[in-house]
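Notes follow once the structure below has been shown.
Only a part of the assembly is drawn; its chains keep their places, and the rest are absent.
As written, the chain order gives the labels A, B and C, with residue 1 at the start of each chain.
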Amino acid sequence: MSYGDDRVYKKVEIIGVSKKGLEAAIQAAVTKAHKSLEKLSWFEVQEIRGHVGEDGTVTEYQVVLKVAFQIKE
Amino acid sequence: MSYGDDRVYKKVEIIGVSKKGLEAAIQAAVTKAHKSLEKLSWFEVQEIRGHVGEDGTVTEYQVVLKVAFQIKE
Amino acid sequence: MSYGDDRVYKKVEIIGVSKKGLEAAIQAAVTKAHKSLEKLSWFEVQEIRGHVGEDGTVTEYQVVLKVAFQIKE
């Protein structure tokens, strides 16, 4: 691919969940989408949320992302 | 599933249309997505619109939703 | 299809790229989605971006769209 060629990308919205932190939640979502959809090119964070346990600890981070990949022939 | 486990969800945008009302339009979209995609977990309303007939009656409600489901292995 | 019938649409987010201009980028995305997904009904522009070459010329227009199509049985 080079700039100036006609091409088309698709964006899909996914949510990665991890108890380890924000980067781990992002990587979890990217890894899964990369395997089940297509080779991804980039991601964009939409929302950051999380769950709080009984004792007031953040038990998981939930990162809503859009991931993008090129639609090939 | 329990909180704290790594997992990934996908969100898809759909539009339910019904002449009966807002809840019927939401349920129509959820039913179809539940059958053709995956078992859904939750939905989020994005937009509410509708069509008006010749006589000034609301002939249908159109509800734009995001529906979410877990991506399993 | 006529107004008042229950039905469901899906929206998908794609990016069309073309060096010729905005309409060409839109048409590129619509053509590809129409072939690989379903017969489209309409589109909505989300973002307009582009790439600039070494000499300061816009080398391509990138138009982010949502395209919509009816989910049939």
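Observations on the model:
Just so it is clear, a residue touches a chain if its C-beta (ideal position, glycine included) is under 8 Å from a C-beta of that chain, and two chains touch if they have at least 3 such contacts.
Values in this document were obtained by computation on a predicted structure and should not be read as measured data.
Every protein chain here shares one sequence; 3 sit in place, and the complete assembly counts 12 copies in total.
We adopt the following convention: only the chains that are shown with their structure count from here on.
Mostly differing positions are employed by chain A and chain B in their mutual contact, as under half of the interface residue numbers are shared between these two copies. Centroid to centroid, with C-alpha atoms defining each point, chain A and chain B lie 22 Å apart. For chain C, the set of residues touching two or more other chains reads 12-13.
Residue ranges of chain A in contact with chain C, taken from their complex: 3-13, 66, 68, 71.
By the touch rule above, chain B contacts chain C in their complex via residues 12-19, 24, 28-29, 32-33, 36, 51, 53, 59-60, 64.
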